[in-house]
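To start, I am sharing the structure in question, which I have written as structure tokens.
Left out: one protein chain. Kept in place: all the others.
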Amino acid sequence: MFRERSVRIAAWISCSFLALFTVVPVLWIVATAFKTAAEINAWPPTFLPSAPTWANFDEIIYHTEFPRYILNTILVSTVSTVCIMITSSIAGFVFAKYKFPFRGLIFMVLLASATIPLEAYMIPVYIMVFKLKMLNTFAALILPLTIMTFGVFFMRQVIMGIPDELLEAARIDGASEFWIYLRIILNLSKNGLMAIGVFAFTQAWANFMWPLVVVSTGDMYTTELGLAVYQRAFYTEYGPIAAGAVISIVPMLIVFVALRRHIMAGIATSGMKG
Amino acid sequence: MKRRSVLLGGAALALTGLTSVGRGPAQAADTTAGRLSIWLGYGETAPAFKAALPAFKALYPNVEVELLSFDLHEYEAKLSVAVPTGNGPDILTLHDYIFPHYYDGDALDDVPADLAKVVDDPKIIDPVFKDVCSRDGKPWGVPWWKGSRAFFYNVDHFKEAGLDGPPKTLKEMWDYSEKLTKKAPDGTITRAGITLRLTEGSGGLQKFSDHYYASTGHQILEAGPKPGTVRVTLKDKDNLEAGTKLLLDYVAHLHGPKKVDDWALKHDTQGFANGLASMLFREDWAVAFIRKNGPDVKFATAPLPRDKAWGNFHLVEILSVNKTSKMKKPAWDLIRLLQEQQYLDIVLQQSGWVPLRMDRDFSAFLSKNPEYKAFLEPTPGYQAYLEPPNVAYVEATARTGDVILAGFRDASLLDNPEGAKAVLFKAYDTAANILKRSGIFAP
């Protein structure tokens, strides 16, 4: 995009600084996972563990059912991600490319529904899930995570950039609207879709309040719930929590790398040419 | 994996438990089947339940016990959604201050006669703790353990300052704190003489209230004449005077030449465990925390300092059974089991919270853990008091605390009795408005 030497130098320097800012605290968490409780609370704080220990990892792996929690979370996050990729892309497509009555109003209502956090309207959802006899099921865990307003909005913005001529050309060739969605839109908005996938997975993984209220047995726990065990009434055992965080960051980064691998510069461009 | 370790540990305990079966609820194995669920806001008390499981399993071989623990605030949120819709756990572990919500919401099962008798017996449960879980004399739960505050002091710091024991009065406390404070040449405090509670409304108000009680013999919020109502004592003539003096003492020791504590210091139990403070007021759990996180700190505990009055605030955890439970009988039987010495010992050992049964003996524990002296040893004349049971407790203390804590930050209150009085008036109005809004204000 920019090949100027000065821009490239500026890029290396500023991005490296930002990377330091984002990564150093996380490395500190990783180091914390290997410290004893006394060292974590020691003052002044240390960066590297003075006597590295696996005790925190032992604690969460052998004294909780952490592997089970991870599997549960992977299940919930994966299903949620697939649902959100489908619902976001199709709704984004419709909002971007079709005219229909109340389009602007409906879109604004969807957006408005994202301005209030789930905690605030959780109880009516809970009562509904209860009446459907779905409490303490994976279906209940996933239900609020099947849609994402930002996903619809983002896909709308991305798909708006796809030229109408491509759609018209396909229609002249006799393509159905659904075929256009599957073959043209999904293909040309792949970058955006993968990004939404990453966000959906992250959001589902970090979800806390909803699992807290709908789950009532240990075998349905997600990792975030499992780690909350170490928050006592008046203090927190940070060692096991840091160890759990280190373990649970890994799957998310794998998903990030896996989905981002599909994103290449110029896909949209070449698509437009074709 | 958790389950396996519980079972293994359980097998060992079952053997030792056999000897005491005679004292337990003597029933033949029951055929009830299903799941008994227990949620805890105090995860540190889970080991007591786990230890009692084998004995419980002997009574109910077909009942699966599900024990989940949560962060306290999250637990309270989860409970408030689940119980009213009939999805709550079978055993409710309730704090005295959320108890009224569940009592008023008609969510609690009747306490069986034998347990009610235990709760009613002043030789077994101090009536102060019975009252908090009762309405019209009828108990709705079994008080399980109490948390209370004690005075913690760093023995080495005291020696170094030439002080040979904990302060007995509030005045001594302030004097000692001045002697114990360490300052850098430029005047910044490097070690607090006393770590005061300077943040978080309700926590801040509670600690201020300890001193307010000592100065006045009253709590800031006291039970009104009608059950469930509350009156605010801040404006009563003697209290206003003593309260103003107390607030001025706080301000004087947070600003100006007599400063003994600073917002920019590591605070509270952690500050104390790091040796950055010489005196602290905290609950039972702090003993284990300081031992674990500040292994080099030598400390002891003592009753809170006195002034006009001498007493100590308590919080209480109550065991109740959910009215919508399908497992009421097993639930009450598990609660009965938990009353046994060996499981109460585990509560004390694992969490530091002190079981309320006065007919049980914890002297062996105390002799091994002398730091618990102030929590376990009865002190004649030292009053135990609790929050007045009411539905607005958390809100009223949090918001009133905000007003008092803002006062601590205000350096213009130095030697300014009128200003301090204005803060107390504002605190009074804040508390009164909240109580009025909930319809429980007593003038």
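For clarity, chains are labelled A and B in written order, and residue numbers in each chain start from 1.
In this text, contacts are C-beta pairs under 8 Å (C-beta built on N, C-alpha and C of every residue); 3 or more make two chains touch, one makes a residue touch a chain.
As a working rule, contacts and distances are computed from a predicted model.
Q: Consult the UniProt record of the chain that does not appear here and report its protein name from "Sugar ABC transporter permease", "Putative FAD-linked oxidoreductase", "Branched-chain amino acid transport system substrate-binding protein" or "Deoxyribose-phosphate aldolase".
A: "Sugar ABC transporter permease"
Q: Can you list the shown chains that the absent chain is in touch with?
A: The chain that is not shown is in contact with A, B.
Q: For a quick check of understanding: of A:T32, A:S80 or A:S216, which residue touches the chain that isn't displayed?
A: Considering the complete complex, A:T32 is the one touching the chain left out.
Q: Please pick, from A:T64, A:S80 or A:Q231, the residue that touches the omitted chain in the full complex.
A: Of these options, the touching residue for the absent chain is A:Q231.
Q: Just name the one of B:L304, B:V394 or B:I440 that touches the chain not displayed here.
A: If we include the chain that is not displayed, B:V394 is the one touching it.
Q: I need the residue numbers on chain A that touch the omitted chain, in ascending order.
A: Touching the missing chain: residues 1-4, 6-8, 10-12, 14-15, 18-19, 21-23, 25-26, 28-29, 32, 40, 43-45, 87, 90-91, 93-95, 98-100, 106, 108-117, 119-125, 128, 143-144, 146-147, 149-150, 152-154, 157-158, 160-161, 168, 171-172, 176-178, 181, 191-192, 195, 198-199, 202, 205-206, 224, 227, 231, 234-236, 238, 241-242, 244-245, 248-249, 252-253, 256-257, 260, 263-269, 272.
Q: Quickly run down the residues of chain B that touch the omitted chain.
A: The missing chain touches chain B at positions 73, 76-77, 80-81, 83-85, 101-102, 104-107, 188, 197-201, 203, 263-271, 391-392, 394-395, 398-399, 402, 405, 437.
Note that in this section only the chains that are shown with their structure count from here on.
Q: Show which residues of chain B lie in contact with chain A when the two form their complex.
A: Residue list for chain B touching chain A: 1-3, 5, 35, 37, 41-44, 66, 68-72, 74, 77-78, 81-82, 85, 87, 89, 266, 269-270, 273-274, 276, 283, 285-286, 289, 292-295.
Q: Provide the residue numbers of chain A that touch chain B in the complex, in ascending order.
A: Residues of chain A touching chain B: 37-38, 41-43, 61-65, 122-123, 126-127, 130, 135, 209, 212-213, 216-218, 228-235.
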